[in-house]
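What follows is a set of notes on a single structure, which appears directly below.
Of the protein chains in this complex, all but one are displayed in their positions.
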Amino acid sequence: MDIFLQQIINGLVQGSIYALVALGYTMVYGIMGLINFAHGEVVMIGTLVSITVTSTLAAAGVPLGLAGLGGLIAAMLVCMALGWSLERIAYRPLRGSPRLTPLITAIGMSIVLQNLAMIIWGRNYLTFPPLLPKVNFEFAGAHFTLVQVAIVLLSAAMMGGLVFLVYRTKLGMAMRATAQNPAVASLLGVNTNRVIAAAFVVGSALAAVAGVMVGSYYEIAHYQMGFMLGLKAFTAAVLGGIGNLAGAMAGGVLLGIIEALGAGYIGDFTGGFLGSHYQDIFAFVVLIIVLMFKPSGLFGEKTGDRA
Amino acid sequence: MSDVLLAANAVAKHFGGVKALRDVSLSIRRGEIYGLIGPNGAGKTTFFNCMTGLYIPDGGGFVFDGQPLKADAPHQAAERGIARTFQNIRLFGNMTALENVMVGRHVRTAAGVVGAMLQSKATRAEEAAIRQKAMELLHYVRIEDRADDLAKNLSYGDQRRLEIARALATEPKLLCLDEPAAGMNATETGELRALIEGIRQDGTTVLLIEHDVKLVMGLCDRVAVLDYGALVIEDVPAVVQKDQRVIEAYLGA
Partner (left out) sequence: MKNWLSPRSTAGIALITIALVALPFVVGMGGQAWVRILNFAILYVFLALGLNIVVGFAGLLDLGYIAFYAVGAYTWALLASPHFGLHFPIWAILPIGALMACVFGVLLGSPTLKLRGDYLAIVTLGFGEIVRIFLNNLNSPVNITNGPQGITLIDPVTIGSFKFAGTSQIFGFAVSGPQKYYFLLVALAILVIIINLRLQHSRIGRAWQAIREDEIAAKAVGINTRNIKLLAFAMGASFGGIAGGIFSAMQGFVSPESFSLIESIMVLAMVVLGGMGHIPGVILGAVLLTFLPEVLRYAVVPVQMSLFGKVLVDPESLRMLVFGLALVLVMRFKPAGLWPAPERSREQTQKACVAVTQTTAEAVK
């Protein structure tokens, strides 16, 4: 039983991170119907920038907590700029072209960013400085750390902020209008270019936060860390019903928990034939199953073809 | 062989709370031109989509040529002999006019991958026959000189004709035209009318959804009127024209 609870907690933490990244995918997809493959790389850049800034500040004598905050802010700024430029340089010129074109561009950008990161930060693993003191908690036999608590709380706060932005501000209303029908929205005076750019910027800021979380959770970072994370976050978005904010959050947390439980129990289920190193397949197996039975995702609306 | 080609029995379809079709029953006889009219949003296209398998009816069903029609299987409807055009033309834009019609032959031909790879004698003969038949159909709708143009580069009227040729290529027993005269001028409408009459003379039953009441009344043997998803009347044009309910439905009085 304590394994069960432990895995739920681990899954919740991992899932909060997926959820934050999934929001970036779902916002861009909801508004312009594009899978921004490079989004995972934005997370990676966020992690690496925060490492550099935090350790530089810390080396200059700034207290670690403050240095970490500086790293977080720097990561957010860099990622927001990166998200904005991605949209401006790579995707905007391709509006209205067949779907495959921007998808290939996104894959291309992902490769470019990965290799740029490798050139800048090298091909070795980097250690992430410990931002929070190592405090352990115990609850009903399950252990968790201060970092884990912070991750869940911070991502909940970020999601709350996003919901406020989308449902309570003018920009959010413009976003929702553009997602419904870009042509009509622009007729009604919405600057769709600005809305799309805003979706990229906001999504990238969330990605930066997620990047710092991943870094401090695993205490390690690498130029290739973004791709699999991005892929799983996208899976989470599809799982919840892509284009749907609540769906992305729920999908993220759900995927995190499924993975954690799967990794914890797969050995027992298969009589030891398959072990926990199959963890990465759960995301995809779940994805395939969900899409088979509910192609619009768990919380998505049904979109039928119209004749 | 029964006189009725297609019978709709209490077909119902709703979208959420909106009842798009309320137990519509009607029957189309062999060899006639049958008109389906009604104000915007009356459910005409929904009826079409149910019949051709794009929508699954929530109640009732169709009997076509003596056998029930399977719901949710558009390709089987075509195989059984129901062909259609679309209100907002749906051609294969980046294929030539000829290729569009050749695709229409798909359901009446059989060549598979192996035949194509080996270029067997039977495959080559079939391919030649497909091309021949497609050319004939282009000639039939009088756009044979546009055969090698991409469908999307054709004029609006020619696109309508091409869509009809493609539908005819499936050798339908029932040809369903969804507002074929929409956006046409008087001359084009006149030509279309001649074309539809010709198709009927060649033995194909025609179901016509149309806004142009004059065209429908002049062309159709029998007419059905839908309003708010329900059948108002089904009769010969002379009777329908004088029916009080129809006049009300159209004038909204």
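Going in written order, the chains are labelled A and B, and every chain counts its residues from 1.
As a convention for this text, contacts are C-beta pairs under 8 Å (C-beta built on N, C-alpha and C of every residue); 3 or more make two chains touch, one makes a residue touch a chain.
Just so you know, these numbers come straight off a predicted model, no measurement behind them.
**Q** For the chain left out of this view, which of B:Ala116, B:Ala194 or B:Val239 touches it?
**A** Per the contact definition at the top, the residue touching the missing chain is B:Ala116.
**Q** Consider the whole complex, including the chain that is not shown, and state which of A:Ile45, A:Ala58 or A:Met109 touches that chain.
**A** From the options A:Ile45, A:Ala58 or A:Met109, the contact with the absent chain belongs to A:Met109.
**Q** To test your reading of the contact rule: which positions on subunit B touch the chain that is missing from view?
**A** For subunit B, the residues touching the absent chain are 52-54, 74-79, 83-84, 86, 90-95, 99, 102-107, 109, 111-113, 115-117, 119, 123, 126-127, 130, 150, 166-167, 169-170.
**Q** Can you name the residues of subunit A that touch the chain not displayed here?
**A** Looking at subunit A, the ones touching the missing chain are residues 33, 35, 90, 93-94, 97-105, 107-112, 114-116, 118-119, 123, 227, 231, 234-235, 238, 272-275, 277-278, 280-281, 283-285, 287-288, 291-292, 295, 305, 307.
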